[in-house]
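Below is a structure I'd like to ask you about.
Here the complex is missing one protein chain, while the rest keep their positions.
And then subunit A:
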């Protein structure tokens, strides 16, 4: 440990592990430490013993839940968009070799007191109860417009320059009902609130495309999920880093960050100092260099049945658009099951989450909890979200953001890119990063 490193990374959450992997691949000498004796930090998946130790330290897991090893319970609910940036990074770093993915079986949206499947193809769209017959015609025109839109060809714009017009104008032009607007803005574009309406429509357009392209890739839903839980993801990138020479130390407390003239020069742990010019880490390692930006409440629920009205799906996402339940932010349900090797046979785990708006966060989840049917056990957490106060260029300390309330890893990738640029001065280009192994692979052959 008494050595010099190009970068020292603190915390083995997904963001830190991706960065560690990318920097090692580029030949940087990386030391990666975590105060916990397991990988993943906030993005770990826990077995039953770990889960109870965290939420119910005075209680043993009940025997009805079966073997410890069958459980890998996520703390933060996220799925990967099949055609998103995260999947792109996985592929180009060859980390896909260590993981197996499975589709999420369906994506649902809540409207007028019931849930309906987000259509995944033409046939489903035609028979979907989400819109009446006339509204379907208007929506069809809207989707044809989106599909045909080309920023370089004004003939496709129908008078709407998406770089400048707000989304409200686009909705107005196609005469979409408020319920359809909820569907487009929240179930497809996955906005968490309605502030997007008055922003230029371009971002919403891009989000709709991301959803549609992801849906088109494997069908059923736009999401994929790693077998054995999200905790596999940081482990995969940590292995990438190690294979390119990164040094890993778990169960390693950080005593002190050592500065000279206001610049980081080392990290002190258990009496020894590792020298470095740059430190990357999650907010928990730098309480005096981060600010709170909000709070997320999450209920981890264990069920011994599929979620009602989902055709017994082994996994689903449900979006409850804010307006449908008189809120300012959407509520999400993310459910996975034994089919993903994250729960004992015939068990599901559903995480219900939203951005906190009141002083009784658990109560805010109520409309979503009511959709789950009988709940065998639930664990509630309220987490503060943090981001760095400075970009790190002055002191060499580059801090990542907390995992937000979005349902996928696209904002995590944005954070990876931001930190990468701040640390290296370059834009991240992931294509061709790793010489890919052409044979073998953990997947089917």
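Keep this in mind: a residue touches a chain if its C-beta (ideal position, glycine included) is under 8 Å from a C-beta of that chain, and two chains touch if they have at least 3 such contacts; residues count from 1.
Note that contacts and distances are computed from a predicted model.
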{"item": "Chain not present in the shown complex, as UniProt names it (candidates \"SUMO-conjugating enzyme UBC9\", \"Terpenoid cyclases/Protein prenyltransferase\", \"Small GTP-binding protein domain\" or \"TBC domain-containing protein kinase-like protein\")", "value": "\"Small GTP-binding protein domain\""}
{"item": "Full-complex contact with the absent chain, from A:11, A:41, A:236 or A:396", "value": "A:236"}
{"item": "Contact partner of the left-out chain, one of A:103, A:116, A:276 or A:324", "value": "A:103"}
{"item": "Option touching the unshown chain, where A:248, A:286, A:332 or A:348 are the choices", "value": "A:248"}
{"item": "Chain not shown: contacting residue from A:55, A:91 or A:379", "value": "A:91"}
{"item": "Residue touching the undisplayed chain, where the options are A:131, A:146, A:187 or A:334", "value": "A:146"}
{"item": "Hidden partner interface residues of subunit A, rising order", "value": "25, 39, 69-70, 82-83, 87-88, 90-92, 94, 96-103, 105, 143-144, 146-147, 149, 205, 208-209, 212-213, 215-218, 224, 227-228, 232, 235-236, 238-240, 242-245, 247-252, 314, 338-341, 344-345, 434-435, 437-445"}
